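As structure tokens, the structure follows; a few thoughts come after it.
Only a single protein chain was left out; the remaining protein chains are all shown in position.
Labels for the chains are A and B, by order of writing; each one numbers its residues from 1.
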Amino acid sequence: MEWPGLYNYWIVIILMMTGFYTAISRNNLIKKIIGLNIFATSVLFLYITMGKVRGGTAPIVVEGGAIYSNPLPHVLMLTAIVVGVATTALALALVVRINEAYGTIEEDEIIVQDQES
Amino acid sequence: MNSNIVLRAVAKLFIPFIMLFALYVQFHGDYGPGGGFQAGVIFAAGFILHALIYGLEETQKVAKPSTVEIFVALGVLIYAGTGVVSLLKGGTFLDYGVLEHDPVHGQHLGILLVELGVGITVASVMMTIFYGFAGRGRS
Partner (left out) sequence: MVELINVVLLALMAIMAMRIAHVRSLFVSVMMAGIFSLLSAAMFTVLDAVDVAFTEAAVGAGMSTVLFLGALGLTTKEEKKASAPSWGALLLVVLTGAALVYGTMDLPHYGDPAAPIHHHTAPRFIEESPKEIGVPNMVTSVLASYRGYDTLGETTVIFTAGLGVILILRRRNKEEDV
């Protein structure tokens, strides 16, 4: 049956689109960054779901042998998580400076202030 | 204040165990889930807890910002240094097999050093970022 086999991927796409919508339609800069974080987490899901093997276990070698899930997506996503937090930290530092320079973190008010000066 | 005393006592109990757990995760990354990244974040979490309970000035007396910034660079240096040592010993860059008499032992040593470098850098960067945010609100 096709539907249960792809249910995971469709929920992942729903999560991705929710994060995407939050990032593009909200005016508050911190809300946008939260939306980007949700998007990044759902991309992690996509890859790790692809690496799962039915009946497998975590890729740590045990005595007697077993079926292991694919370790390569895990490695790549480990990198992605850490790069994500690094980017979030830099983005939040910039938001703090923008707040000090403009007095607000709403995007439309910042644009108005830029156009006036 | 009474609530302060409870927080301080519990923090005093927890922080050594958090650091110990971070070291455990760092060095047992070979045998179970763990490794440099997780250990670095947990180690920084211990310092952040200290800063939240005892105040930022107290924590900055223990871990000066200038010292932490040196450690940020030290981790990357250890990592790249392992690669350069393998170059000097006759292999290619980051080829751990030539670090010791036996390729498997060389891999073990190489992985240990490399994860140590990663753990040091991640812990120091997380602490530096926290100092940046927490120290900005002063004055």
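A few remarks follow.
The criterion applied here is as follows: contacts are C-beta pairs under 8 Å (C-beta built on N, C-alpha and C of every residue); 3 or more make two chains touch, one makes a residue touch a chain.
Because the structure is a prediction, the values reported are computed rather than measured.
Considering the entire complex, the omitted chain makes contact with A, B. Within the entire complex, the positions of chain A that touch the omitted partner chain are 2, 4-11, 13-22, 24-28, 30-31, 33-35, 37-38, 41, 44-45, 48-62, 67-75, 77-79, 81-83, 85-90, 92-97, 99-100, 104-106, 109.
Residues of chain B that touch the chain left out of the display are 25, 29-35, 37-38, 41-42, 44-45, 48, 69, 72-73, 75-76, 79-80, 83, 93-94, 96, 103-104, 107-108, 110-111, 114-115, 117-118, 121-122, 124-126, 128-130, 132-138.
Criterion: only the chains that are shown with their structure count from here on.
Rounded to whole angstrom units, the spacing between the C-alpha centres of chain A and chain B is 24. Within the complex formed with chain A, the chain B residues making contact are 31-33, 37, 122, 125, 129, 132-133, 136. Considering their complex, residues 58, 60, 78, 81-82, 86, 89, 92-93, 96 of chain A touch chain B.
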